[in-house]
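Quick one: structure below, then a few questions.
The complex appears here without one of its protein chains, the remainder shown in place.
Up next, subunit A:
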Amino acid sequence: MNESLLRELVPAVIGVIVRRGADFAAAEDAVQDALVEAVRVWPDDPPRDPKGWLVTAAWRKFLDAARAETSRRHREERVDGEPEPGQGGAVDDTLQLYFLCAHPSLTPASAVALTLRAVGGLTTRQIAQAYLVPEATMAQRISRAKRTVSGVRFNQTGDVATVLRVLYLVFNEGYSGDVDLAAEAIRLTRQLAVRTHHEEVAGLLALMLLHHARRPARTGPDGRLVPLAEQDRGLWDTRLIAEGLDVLQAALARDRLGEFQAQAAIAALHADAQKAEETDWVQIVEWYDELVRLTGSPVARLNRAVAVGEADGARAGLAALAGLDPALPRYTAVEAYLRERDGDPVAAARLYAEAARSASSLPERDHLTRQAARLNARLRG
């Protein structure tokens, strides 16, 4: 039995149970229980109609839970009633679930957790492992998130942008434990792209594919970070790159540019270069100009300074850096890089060491420390 095939059915099954009259929180619990049973039963007795099997099992779980709840409260109401007539297939339940789980009333972390469970079909334990928190903590986070959206009508259309932010957060969490969140984010974005023809959904999907394609080359065998310029491009996944380029081209052809498309275009230009020296930095600077125009983001300006340094020389890069807030994350690392290229290894070594002290992740700190050590060794020699 393929676990990811099973998980793909989850949002649609939740939708059916909700349409039959269950509230979202109860439906979601019932489907999780049905999944557990599926994992136990299917290997010996695979169903002919997996989705139908899950709907039946989940509806039974829902009724069991509702009965237990009722007898606990000594109340007898609205349990065994006829299922409410469904509204047919006109509304895409899966799409509605994306909106509900990314509802603006949720904090980003709650939206992420709820999306992974209700849309992604992951168990609470898997989500807890991926985010390195105890299972009980994650369970609380999810049940609070469900309470928060309990008043939201299931058929309310939401904002695609909020869904994209949630999926981007999941993607950026990367991978640890037995759940590859980057791969899961790609699966969920792909599934969303099938259901909506929004160009930024395609933009985000392309961005994820193009970055994911480089993953095998991004770390060395000892786990150390390998910068883009030094990556073995033979390790890049050409199939993912080809798919990313196709998705991006189709999105750009619609002529409604957004930040994810712009970021994907930059990733595409890197993917296009067979060697680092062949990178089209002039075009990359132009895309960063678009990105800055679209977002005004200081991080985009900082990355633009790196690109300017490659396109027009380190001096121009340093000039582009002037005016940015030195407190920006990675500002010092960028300045160190540009100083070295500008022929000032003493300042670069000092700045790399300073950047290492304020790095927020271990691989990044190690990388920056190595850069400082490399320059210091050269200065001593």
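Basically, a contact is a pair of C-beta atoms (placed from the backbone, for glycine too) under 8 Å apart; a residue touches a chain by one contact, two chains touch by 3 or more; residues count from 1.
Simple rule for what comes next: contacts and distances are computed from a predicted model.
The complex includes a chain that is not drawn, and of the options "Putative xanthine dehydrogenase subunit D", "Menaquinol:cytochrome c reductase iron-sulfur subunit", "YciI family protein" or "Peptide/nickel transport system permease protein" the UniProt name matching it is "YciI family protein".
Only one of A:107, A:156, A:249 or A:297 touches the absent chain when the whole complex is considered: A:107. Considering the full assembly, A:182 is the residue among A:182, A:252 or A:308 that touches the omitted chain. From the set A:125, A:190 or A:218, the residue in touch with the chain omitted from the display is A:218, counting the whole complex. From the options A:105, A:172 or A:297, the residue with contact to the chain not on display is A:172. Of the candidate positions A:92, A:312 or A:364, contact with the unshown chain belongs to A:364. Residues of subunit A in touch with the missing chain: 107-110, 131-134, 136-142, 144, 171-176, 182, 207-208, 211-212, 214-215, 218-219, 225, 228, 263, 359-365.
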